[in-house]
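Removed: one protein chain of the complex. Kept in place: all other protein chains.
Read from first to last, the chains carry the letters A and B; within each, the first residue is number 1.
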Amino acid sequence: MALPLPPGLTPPEIAFICEMELVTIIPRQRLEGLELLGGPLKPLNPPQRASIPLWLALLLKRQRRANIVPPPWLSPDSLSAILKYETEIDAFSPPPRLPPLPSGTSLVFSPPFLPGSTADATADALPYHWLELGSMLLEAAPEDFDDANEVRKLLRGLREARMAKLRQGVEVLDAGGGVKMNGVGGMEVGEARTFITGVVDGLRKIGKSREEARKERDRENGYSPSQDFDDDEMDMR
Amino acid sequence: MDIDDLLAEVSVDSISQETRDLQELTRSWVAERVAPEILPWPSDLMERVLDRIRRQIELVEDQTGNMDPKTNFKLIVIQTELERFKFLVRSFLRARLKKIDAHPLHILARHAASATDLLPLLSPAEHQYLTSHQALLTSHYASSFLSQFPASLQRMDDTTGGISMVDKPDEDAAVFVRVLRDVGEVAVEGTDKRLEMKRGDVWVVRWSTMRGWVASGDLELI
């Protein structure tokens, strides 16, 4: 069997993606520059801070070659403010502001390749990998936090508040899908995926015959929603 | 062009090809793990990534045995990262193979249709695997029972009687997408739904509606 896993990402896989996020470290030992597969790594010269991927920061931390600087949003003040929002408003708290779009058809970057967890990141929004990143940092570098226990408590509170929202959100799901979930986090998508897509797919199957009839009518009337792009791409049946 | 745009151009251009490739590779992997259909083989990307992996492995082989602690730690970093890349590519390849094994005839037909597209659906190695695997199975069914069937029933791809024997994946399965560039209003076929999709949005929508925009890079699967 080529892949004995169902569609979707497992929690370790989501954590793996999160490990590509950039974080700020304070090196304790020098390290020469390296040509890594994911891009060049500049030399590390204590005490100059550097931005490196989380997987490498965790490796250095384990070897006591660096300390990690928790991002601004992973602090008791920021998390309390966000938790307050989460308990007062129905929607998820908004994600960090996006950088301007590159021009033309350049590659658009998205998490984990947006700088949301370095020392100069925003303090007032949870980035996509907030939960995984917060958990991994607390586990690997609790002494690099001013108040690890408080942060841990607040993360737990946020998780609960947001899980409740996901569960409630199920009520607005319908057969057309088309549910907006802005601000949702990576691990949250992973956990809710089967359940949410299951509900949507189930509703769709119930309404199938009505939909088929509607589709036929629309097509007879010359209406095709897939006209906006190259038909070659769409001709996959 | 305002300052923000200028800064954006400069900062994006200063991001190395390697990092861009990792973004694309990660995106391709996630997409393949969650989409109900197999997506076009990203041939240029894979060529670059595999080439880099090969060279990195050679570098490590040259350096291993060099007991200088400085070199040693650099090697540890490099090897740790190598395993990550190997995992990504491995999981990507096997996710595709799983779909190929599940709907071979359907995918073979799609691959043939993609011959005129920018990106063929399968890599040459995958196409080879598919056709060989199908040949093995067909010959196995024949020798096990099918050769003793009446001639009219011996085909594997018949669609008579209104029941297709060619399985295909559920193209209307719901997926999670993130909007990378404003897409505007999207209609979901067969329903009244009209969605306004803006950059940064996360939506749960059926795959068939999203397919084209994922191909064009305006949306990504998450």
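Rule of thumb we're sticking to: a contact is a pair of C-beta atoms (placed from the backbone, for glycine too) under 8 Å apart; a residue touches a chain by one contact, two chains touch by 3 or more.
Heads up, the rule we're going with is that contacts and distances are computed from a predicted model.
Student: Determine which name in "Ras-related GTP-binding protein", "DNA replication complex GINS protein PSF1", "Mannose-1-phosphate guanyltransferase alpha isoform X1" or "Glucosidase 2 subunit beta" the UniProt entry assigns to the undisplayed chain of the complex.
Tutor: The UniProt record for the chain left out of view names it "DNA replication complex GINS protein PSF1".
Student: Taking the complete complex into account, which shown chains does the hidden chain touch?
Tutor: It touches the following shown chains in the full complex: A, B.
Student: Give me the chain B residues in contact with the hidden chain, please.
Tutor: 50, 53-54, 57, 60-61, 63-65, 67, 72, 75-76, 79-80, 83-84, 86-87, 89-91, 93-94, 101, 125, 128-129, 132-133, 136-137, 140-141, 143-146, 148-150, 153, 161, 163, 165
Student: What residue numbers in chain A mark contact with the hidden partner chain?
Tutor: 1-5, 12-13, 15-16, 63
By our rule, only the chains that are shown with their structure count from here on.
Student: Could you please state the distance in Å, as a whole number, between where the Cα atoms of chain A are centred and where those of chain B are centred?
Tutor: For chain A versus chain B, the centre distance works out to 20 Å.
Student: Please output the residues of chain A touching chain B within their complex, sorted ascending.
Tutor: Those residues of chain A that touch chain B are 1-3, 5, 7-9, 13, 16-17, 19-20, 31-32, 34, 36-41, 55-56, 59, 63, 95, 98-103, 105-110, 112-113, 173, 175-184, 186, 189, 193, 196-197, 200-201, 204, 211-212, 214-215, 218, 225-226, 228-230, 232-236.
Student: Going by the contact rule at the top, pick out the chain B residues touching chain A in the complex.
Tutor: 4-5, 7-9, 11-12, 15-16, 18-20, 22-24, 26-27, 30, 33-37, 49, 52-53, 56, 70, 73-74, 76-78, 80-82, 84-85, 87, 91, 94-95, 97-98, 100-101, 110, 113-114, 116-117, 170, 172-176, 178, 180-181, 186-193, 195, 199-206, 209, 211-213, 215-217, 220, 222
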